[in-house]
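Missing here: one protein chain of the complex. Every other protein chain is in place.
What follows is chain A.
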Amino acid sequence: MSAGAVPIAPSAKRRRALPGTLVGAVIVLGASLALAFFPSLFAPYDPTAFDYNAIMQGPSWVHPFGTDNFGRNMLSRVIHAYRIDMQIAVFATTGPFVFGSIVGALVGYVGGWVEAVFGRVVDAVITFPFLVLVIAIVSVLGPGLRNMYIAVGVVDWVFYARLVSAEVRIQRRLDYADAARGMGYGHTRIIFRHLLPNAITPAVVYLMTDMALAILLGSSLGYLGLGAQPPAAEWGVLIADGKNFMTTAWWVSVFPGIAIVITGLGFSLAGDALADLLRVNR
C-alpha cells in the first residue's frame, strides 16, 4: 500500500454519525412518552384544579402557558393530555398494524384469485372518505375513544395489508423462499418466520406516519365533541375549550396545538429514521 489511496471511505461511511432524524425522533418521542407515563412528575399544578383568582391569565413565570377560563394551569393540562393523545397514537394503530400485516402476508403468499379479490376490497375501502366514514361510525356507535378505535380499525388495516402483501409477493420469489420450501418447511413457518420479517419494513415505516395521523384524527374528533369527552384533557378538546377566547386569550388553544405539531413531527422523524436504518441493514 505505497499509494496514498487507502480505501478508508467505505468503513468511515459505515460508522458514520447517528442520523439527525434518529436523534430528533428519540428526543421528541422519548420526552412525549415520559410525559405520557408520568405527567404528575412534570406538571406544576393539578390539571383540573380551579383557581378563580387566576382566570384567563396570559403566559407568565407562574403559568408558562397561561390559565383558562376556570383558572386551570394550561401547561399542566397540555402535559396531562400527553397520556390520552399518545394512547390514541398507539391504540388506534396497533390493531390495524398487526391484523393488516398478517392478512397482507397471507394474501401476498397465496396470490391468485385471493389477491385479485383483495385488490377490489382495497379499491372499495380507499374510496370512502376516511374521516367521513369514521365520523359516521362514531355517530352510530356513540362518541368516545373506544368507538373511534373501532371505526379506525375497520378501515385502517387495509393500508398495512396492501403494503405487506406487495412486499411478500416480491419476497416469495426470492432464493431464500425457494430454499425454505426446499427444506420442507410448512407454509405457516415460511410465511411468518421467513417472509414476513423481510416484508414488514414498509408497514413499520407507515406505522409511524399512521400514529401521527391517529393523533390528528383523535384531536379532530375531540374538537368536534366526538372523541375524548371533557373534562378529560385531550389536545383537541383543550383547543375546542379555548376557541371562543381566541381573540382575548389565545394561549388556551395555541399551546395544545403546538404540542400536536411537535408530536406529529416526532413521529415523522421516526418514520424517516426507521426508513434509513432498515434500508442500511438490507
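In this text, a residue touches a chain if its C-beta (ideal position, glycine included) is under 8 Å from a C-beta of that chain, and two chains touch if they have at least 3 such contacts; residues count from 1.
Here, contacts and distances are computed from a predicted model.
Peer 1: The chain that is not shown, which UniProt protein name from "Simple sugar transport system ATP-binding protein", "Fenitrothion hydrolase", "ABC transporter permease" or "tRNA N6-adenosine threonylcarbamoyltransferase" does it carry?
Peer 2: Listed in its UniProt record, the absent chain's protein name reads "ABC transporter permease".
Peer 1: Hey, which of A:56, A:137 or A:232 is the one touching the hidden chain?
Peer 2: Among A:56, A:137 or A:232, only A:137 touches the chain that is not shown.
Peer 1: Can you work out which residue in A:49, A:90 or A:124 touches the chain that's missing from view?
Peer 2: Spelled out, the listed residue whose C-beta touches the missing chain is A:124.
Peer 1: Which is it among A:103, A:148, A:212 or A:233 that touches the chain not included here?
Peer 2: A:212
Peer 1: Can you list, in ascending order, the chain A residues touching the missing chain?
Peer 2: 120-121, 123-133, 135-137, 139-141, 212, 216, 219-220, 223-226, 236, 239, 243, 246-247, 250, 253-254, 257, 260-265, 268
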